[in-house]
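Below you will find the structure I want to go over with you.
What you see is the complex with one protein chain gone and the rest in place.
Right after this comes chain A.
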Amino acid sequence: MTDLNETRRMMPLGLARRGYAGVIQHLSAKDAGSALSDVELESRLIELGFVEGARVEVLHEGLVGRDPIAVRVDNITIAVRRREAMAIVVA
């Protein structure tokens, strides 16, 4: 089977550059180093539509440190800092 997900390397969305498009594999809040607790961060990400299988694309980057990023999640756009985006594993 030529599943794209199996051939691409998994990486955190927090490292993706503008133009990157992929699919969410899983959430891993403990890897994010966010000020939020793991449960809280994961809950918030899910509430904004970051769930396994959602298609994501990095649309825009901020000026300072290419941060935050604007991410297309299925058909909505969410602004998120790279630190929190580290919790989103994509491929």
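Criterion: contacts are C-beta pairs under 8 Å (C-beta built on N, C-alpha and C of every residue); 3 or more make two chains touch, one makes a residue touch a chain; residues count from 1.
Throughout what follows, contacts and distances are computed from a predicted model.
For the chain that does not appear here, its UniProt entry gives the protein name "Ferrous iron transport protein B", which is one of "Methionine import ATP-binding protein MetN", "Sigma-70 family RNA polymerase sigma factor", "Biotin-dependent carboxyltransferase family protein" or "Ferrous iron transport protein B". Along chain A, the points of touch with the absent chain fall at residues 34-36, 39-49, 51-53, 59-68, 70, 74-81, 83-84.
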